[in-house]
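Step one of this worksheet: look at the structure below.
The complex is shown incomplete by one protein chain, all other protein chains being positioned as in the whole.
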Amino acid sequence: MSATHQPSPLAKLEQKTIYEIIVKGKRIDDRGPSDYRQLTLTLGTVEKANGSAQVYLGKTKVLAGVKVQTGTPFPDTPNEGILTVNAEFVPLAYPTFETGPPDENSIELARVVDRGIRESKAIDLQKLCIDPGKKVFVVFVDVYILDHDGNLIDAAGMAALGALVNAKMQEWELKGGEVRYKDSKIPLPMLNYPVPITTVKVGNSLIVDPCLEEEQVMSCRLTVTTGKDDDVCAMQKGGLGTFTPEEIKQIVSSSIQKSRDLRTKIGSKVN
Amino acid sequence: MPFKGAYIPRLDDIVLGRVTDIGMSGWQVDICSPYPAMLPASETPMHRGRDTVRQDLRTIYGVGDLMIAQVIAFDRTRDPLLTTKGRGLGKVSSGLVARIPPTKIPRMIGKKGSMITMLKKETGTDIVPGQNGVVLVTGRDPDQERVAVEAIYMIEREAHTTGLTDRVKAMITERMKGTKIGQ
Partner (left out) sequence: MDGRRLDELRPLKLEVGVLDKADGSAYIEHGRNKILAAVFGPREAHPKHIALADRAVVRCRYHMAPFSTDERKSPAPSRREQELSKVIRESLEPSIMSEYYPRSTIDLFIEVLQADAGTRCAGITSASLALADAGIPLRELVAGCAAGKIDGRVVLDLSDIEDKKGDADLPIAYMPKSNAIGLLQMDGSLTEDELKQALDMGVGACRTIYEMQKDALRRKYHVEHDEAEKEEIAEVKA
């Protein structure tokens, strides 16, 4: 069952302070409404994984790892490899994160990141088919939240993308019904590079990349994930507030633009 | 502002707390401690020994309200008890809040109050340090308040260094130039 979350640990006075700053068009860390915090992307930090990426977005820290293994395809898609995304809200990332099975927030995050990758066809799953109906490659994307200072979805989405781009798998061929691995390594077959952009509403102000305090005073958030051709592939509204249809359209426009900017930024760090 | 470092209550400490619940005869207050504190209605100046009903209590402090209180009882077998009877104690309705680890509060106050006196004088604000790491800054101008809060976080970051008082003073002077109050 989903239940109303516990209230923010900030006093009403503190929430009011943050709220008033944002409503006046500024932010508590002097950013503009459409500015992202400092973004650091490091690839390949976990050599044992097929691919990995570490994202520092302001003080938020997320690590994503990709493992590629063999498995059986789903009955309704016998010619396609499998993508599976999981997120772990590690207890050391925030005082109230607990051990145990994923809670609704981590499930939501994993599914939103998954949709971004899957619907944009970021990975060419057909190229991961080994033996139709019998054997395919399974791409496991595991997102590890290490430090929560807001906007986990965007940080996770970018880390997942970085890890996929960084991933290398053993070059393979099908010989006599068996998979034979060659010595060389090849990258994952990628077709698109989806980037999620999250905007939150505080009063009537819309700001991107919320830090933790901004998330604690927001009424709601909208994540828009866009691919390289300005194709919107996933959207998710969250929080107890509401948006007007006009606000949604505004956010979609600016998110498509921002996604392009961040993709260029990530691209330059990758190359 | 994150909660960093737990506060263990001590008798007579001045603390800043946030109301988390209203009970039959008082309020539960979060003082950044593993032990939730209680402020009994009988320990507020408004109370005159009347029969307080929960309805009345909400008009004094609601959930989420901030207060300056004093610890009047605590031993490790019972949760701490607070009072707001006393000068300077009571509800906080304006100002900026800074949260630092309780262990850094002595550094912020300084030897014989040297650091905090300097902060108040240079920024023209009143500063109430809660022993539990929550600090209230009130000034006539929000810019002054912001400079004071910046100074407090600077002290938190560089608490272990020497010559801190002078560097903080220099930072404040620089910042104040940009405000309406000026030199």
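Order of writing sets the labels: A and B. Residues in every chain begin at 1.
Here is the rule we use: a contact is a pair of C-beta atoms (placed from the backbone, for glycine too) under 8 Å apart; a residue touches a chain by one contact, two chains touch by 3 or more.
On a predicted model such as this, the values are computed, not experimentally measured, just so you know.
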Completion exercise
Answer key for B:I22, B:L136 or B:V168 versus the chain not shown reads B:I22
Fill in the blank from the handout: Missing-chain contact among A:E20, A:D124 or A:D231 belongs to A:D231
Problem - In chain A, positions touching the absent partner - result: 1-4, 6-7, 102, 104-105, 107-108, 110-111, 115, 118-120, 220, 222, 227, 230-245, 248-249, 252-253, 256
Exercise for the section: Go through chain B and note every residue touching the omitted chain. Expected result: 20-22, 62-64
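In this section, only the chains that are shown with their structure count from here on.
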Fill in the blank from the handout: Separation of the C-alpha centres, chain A versus chain B, in whole Å, is 38
Completion exercise
Listed in rising order, the residues of chain B that touch chain A in the complex are 1-3, 18, 30, 62-66, 92-97
Practice task
In the complex, go through chain A and note every residue touching chain B.
Solution key: 7, 9-15, 17, 95, 212-213
